[in-house]
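With one protein chain withheld, the remaining protein chains of the complex are depicted in position.
Chain nomenclature is as follows: A, B and C, assigned in order of appearance, with residue numbering initiated at 1 for each chain independently.
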Amino acid sequence: MDIELTINGERTRVEAGSAEDLATVLRQHGYIGVKCGCDGGACGASKVFVDGEVRMACGMAAADADGSEIQTVAALGTQDDLHPVQQAFVDNFAVQCGFCIPGMVIQAVALLDSNPDPTEREVREALDDNVCRCTGYQKPVEAVLDAAGRTRGEESVAADGGRSVDGAPRRAESTGCCGGECDE
Amino acid sequence: MEIELEINGVEQTVEASKSDSLLDVLRRNGYTGAKRGCDTGACGFCTVHVDGEPVKSCVEPVTKVRDASVETIEGLGEQDDLHPVQQAFVDNTALQCGFCIPGMIMRATALLETNPDPTEQEVREALSDNLCRCTGYKKIVEAVLDAAERMDGGTVAADGGKAFEGNERVANSTECAVNDCDCMEGGQ
Amino acid sequence: MSDSDRARETSEQPDRTGVEDAAPAEAEKESEADVAREPDRKPESERDAITVDEEKDDARKIVTGEARYTADYRDRFPDLAHGKVVRSDIAHGYVESVDTSAAEAMDGVDAVITPFDDVVPHKLYSSSGQSYPEPSPWDLKVLREHVRFVGDPVAAVAADDPETADRAARKIEVEYRELDAVFDPEEAFDDDAPQLFEADDVENKQSGADYSRNLESHFEGELGDVEAAFERASNDEERHVIETEWETPYQSHCVPEPHTTIAYTDEDDRHTFITATQVPFHTRRQIAHLFDVPIRDVRVKKPRIGAGFGSKQEMAIEPIAFALHLAAGRPVKLEMSRQEEFTALRFRHPMRMQMRTAVTDDGDIEAMDLYTLSNTGAYGTHGMTVANNVGTKPLPIYPRVPNVRFSGDVVHTNLPMGAAMRGYGAPQGHFAVEAHMDEVARRLDFDPIEFRLQNAVREGDLDRSVAILKDGDRFTREIRSCGIRECVERGREVIGYDDLEQPESDHLHRGVGMALIAQGSGVAGKELGAAQVQMNEDGSFHLQVGGVDTGTGADTMFSQIAAEVLGCTPEDIVVIAADTDLTPFDYGAYASSTTYISGRAVKNAAEDAKERLLEWGSNLLDEPPDVLDTGDGGVYSERSGNRVSLEEIGYEATYGDDEREHILGDGNHSTDESPPPYGAQFVDVTVDTETGEYELNKLVFAADCGVAINPALVEGQIEGGEHMSLEYATSGDLTFDEDGNPEVLGFRQYGMPRTTDHPEMETILVETHEPTGPFGAKSIAELPTNGVPPALSNAIRDAVGVRLTDLPFTAEDVTAALHEQSAGDE
Partner (left out) sequence: MGPRAEPSRPAAVEVSAMSDDDETAKADGGTASQSETVEDERYEEHPLEWDEPDNNDKAPDERDSVSHRTEKYDDRKLVTGQAKYTADYEARYPDLAYAAVVRSEIPHGRVTDIDTSAAEAMDGVDAVLTPESDAVPDTKYTSAGQSYPEPSPWDMRVLNEHVRYIGDPIAAVAAEDRSTATAAVEAIEVSYEEDDYVTDPEDAFDEDAPQLFEDGEVENEIVGHDYDRNRMAHIGGELGDVDAALDGDTHVHETEWETIRQSHANVEKHTSLAYTDEDDRHVLITSTQVPNHTRRQLAHLFDIPIRDIRVTKPRVGGGFGGKQAMVVEPIPLALSLATDRPVLYEASREEEFYAMRSRHPMKVRARTAVTDDGDIEAIDLYALSNTGAYGSHGMTVAGNVGSKPMPLYSKVPNARFEADIVHTNTPQTGAMRGYGAPQGTLALEGHLDEVARDLDLDPIEFRRRHHMEVGDLDEIAGMMGGEGANRRIRSCGLDECIERGKDAIGYDDLEQPDDDHLHRGVGMALSAQGTGVAGDELGAAQIMMNEDGSFHLQVGGVDIGTGADTAFLQIAAEVLGCDEDDIIVKSSDTDVTPFDYGAYASSTTYISGMAVKKAAEDAKERILDWGSKLLDEPVEALETGGGTVYSETSGDSVTLEEIGYEAAYGDEEREHILGKGTHCTEESPPPFAAQFADVTVDETTGEFEVHKLVVAVDCGVAINPGMAEGQIEGANHMSYEMAVSEGITLDDEGRAEVADFDEYGLPSATETPPIESILVETHEPTGPFGAKSVAEVPTNTVPPALSNAIRDAVGVRIREMPITAEKIEAKLDEREARLGDL
């Protein structure tokens, strides 16, 4: 059957079998950043945004995505102009074999969208259903925290024109105190 | 539109537009042995057989080959089991860049079907629509003549006839063809 | 058949390997130094893999249609876009505007580019695939605002399928401001002729350029004192001055595979070209310079290629394909149509030549003076270097002539581009020189053959004329191998020179003509080849070599050279060639350099690996390396007779207990040498004096290419070269209307000889040993393209006494000449 998708901003009609999952369809159309690491929904490598929500594309029927807007990792940044989260993964050596990374990056972007200033624990929880076999999660977690600092830094300068705040102290501040409620 | 035809013995339905030539369709479907050299039927690189006849596929509208049987170079022999014409081209070093060779071989096999024992001049005439830029045609003509001899041998073997040393037999058969005798059957 | 023929020939001609047998005195003259230079001279009995008719490595793929040429890679690129070029339909003018709106609005159009787009480089460059800096002017742009011939590319389109690309290209509206055009080279040379280039339209100008007179370059060189020699000759009864003029037409390469390129960027960000090219490494450099990307990021791969003949010694279409790829963001295939091949790509330069000699009554040539006016068309690619070869290839046939001058002008017209083509100026030059010499002999009543042999090159000669255009004597060469006399003798015998039977009809006259021929083996001092050898554990080898097989069988030849050194069979060598990411550097397939330069690099690499083989052999056999040699798939001891197979060595080196090593070899080759191969072309013709028609009865070509690494492939080169030469003499030409519009649009209008147009051909290989070449080899591919025009002109002169000087020769030309002759007689 024919379904209509907007993939990374481009509207396309694609042919999809009724049993076909979204990951397969996306991969057939060249979006190879969507990876398949398990037999469905268990490793997180196929994460994409479907109408702004993180979904594992392998665990979702393509038919159910009819009409929706999809963002894959390819939409985030280019090699010369990385998304801050991608940049942070690169800078923190959070990438080894890289197979899980597209899903990890998507999840991290979603996290920082809803929680620009997560604690380490919150990062770990957000990445909990992303399986990584190379890194021990140590550097990916550090990368996401670093990315949070970077995006916050940019935002605070850009959005309210306020003084530029260095990421690290603020992060310490935010984890250290109770979210601005205290008197310090 | 869809066209049904047989390619190398396999019935197929292929997608095609009206303006497509047979060559367009063959190449799109992976039969890249037929080469595109001019698109005007002037070089012969795209020669294939349609219902046994040599045809320049670049000027053959695909609509004309509906339900036809098409044979391409891919249908002849395999690298380790060459058709005698292919084998003769290899053995006679009758190729260089090779771009004209598939068409040349298809043309040659068509010739040998109708005239298993051509003279050199007949070979030259049969191949005169097929251009070659590398060889000066000499070794190609020699290869086709050689193939004719080999294929003749094939007939004998198929008949269960007595095996001859290639060269002797060749001498025999050309001689005998002239005399129209049947010494092939009865021996000397 | 050819096998047995050759075998017979060999046995009937015991002096085939003649040099040693024929002239013991000369052998002695070949000094001690020469012997030291020739460690690789092998008598026939010791050769295993060379001088063998090894089956061409891709022959089976070719005959089964499985060989992949560039266009056949289409299915590897599901999102491939197809390109189409919009070309100028006026001969000279400026593009005022390009309206692309209709094309861009079409469904399935991925990109439209014009000279005004940023993605299209605006730099000047030369398309000639030559060494760096290119000895050709930078006078081209990828897409052209200033158009200079009918066919200049103005815009290009990429679309989902070829049909859409064609339709979109037709929808592009170009408006021009027309300028006056000029089509005749002599008129173009006038002061007040329309001017093609302003001074700053060209960078990297060549010597003698004067664009106000449409002069791309001018050159001259002299040995001795030519004017003095002619002065003396014209005042001396016993000396003669003879002057002749000659003219040659455009010739099309008629490459079987049209120029085709697929440009894409791969998953490793490499800008990659699968392209039908003779010069992958030059193309890589040129693309990088033109598009301002680092050389390291560009990869050029040559798949099977449907021949080149020089037309692909050019970056002719790659830049357009690449610009389209960048604009469309997907792989783009650009494949020329046959009409584009005949109107917009590249051709052999048309030329007019004057030849003058001073000769004594004894038949000694005292002076030669050759001038050429070359029409390079709208652009100057290969303009100067091709014109240079008009003299520097044939004049060295007569190296003992003391006074020599050679000069030329290369002029622009508003016609298609001249460029590299097999022979590279030598066909034009041989026509002038060898028909001239014949004419001299006949006018002075010498036997044309004897006259030439009296003056022709011998082993040991010092040839200065090859370097006549160069300063100093660095490129003066010593002739170390020369079989030209045996070529003449054997050719003469085979053609039946001395007992030609005349036809019975009175109006039919039979004649034989001969031309001597020489070429070079690579560009002296301007070549580089390199190779690497890796041994596999099963005793086979991977050979990575930059050298480019354009269909000639070069890869097979490489495998034979490597096998001869390594003592295995050519099948044991897996050749990986001509991919700039994988193989070492090579200047490419041109100037007859592949066997001589790249082949030598292969030999050096194989010898480097062999050293390691012998070392391992020594470990395993427990004998010193210096008593060991390779052969029969192993290393054996000349002392004990013990042997160990290459497979055993391979496994031991890879998996052995004590030490392990991947046996590797590398080799480079560059040289100042470019030894000439020699040949003698014979043509047997019958001319009908009533109609002017003539028929070629037979072509005989005897060649000295040193040691032929693969005789069957060498014969193929000779027969194919003669085919092209036959066309040049009898049928090939391009014509244009008065506005410069091409009249030849395809094979139907072009006189490419077909099977039935070909006379019988016979090929003779005369073996000599060139000590500077790999196993004694020189080049072969270009040599036979030079001979038929002069030999046919000479044969017609022999048959009916008239001299034809303008190629191609038609029946009308013959009739006109006969009329002139009879008018003269009266």
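Annotations
Throughout what follows, a contact is a pair of C-beta atoms (placed from the backbone, for glycine too) under 8 Å apart; a residue touches a chain by one contact, two chains touch by 3 or more.
Computed from a predicted model, the values in this text were never measured in an experiment.
Contact with the omitted chain, checked across C:67, C:276 or C:365, is made by C:67. Within the set C:527, C:770 or C:798, the residue that contacts the chain not displayed is C:527. Only one of C:105, C:295 or C:811 touches the chain withheld from this view, namely C:295. On the side of chain A, touch with the chain left out of the figure occurs at residues 17, 19, 24, 27-28, 30-40, 42-43, 45, 72-74, 76-80, 82, 86, 89-102, 105, 120-121, 123-141. Considering the complete assembly, chain C touches the hidden chain via residues 58, 61, 66-68, 72, 75-78, 131-133, 267-270, 285, 288, 294-296, 303-304, 525, 527-528, 530, 532, 534, 536-538, 540-542, 544, 546, 572, 574, 576, 581-582, 584-585, 651, 654-655, 657-664, 666, 668, 670.
We adopt the following convention: only the chains that are shown with their structure count from here on.
The geometric centre of chain A is 58 Å away from that of chain C, both derived from CA atoms. The distance from the centre of chain B to the centre of chain C, each centre being the mean of the chain's C-alpha atoms, comes to 31 Å. Shared contact sites, meaning residues of chain A that touch two or more other chains, are absent.
In chain B, no residue touches two or more other chains. Against chain C, the residues of chain B that register as touching in their complex are 17, 19, 27, 30-40, 42-43, 45, 72-74, 76-80, 82, 86-87, 89-93, 95-102, 105, 123-125, 127-142, 146. Partner chain B is touched in their complex by these residues of chain C: 1-2, 53, 55-56, 58-69, 71-72, 74-75, 163, 253-258, 304-307, 309, 335, 337-338, 550-553, 712-713, 715-724, 726, 746-748, 752, 754-756, 758, 761.
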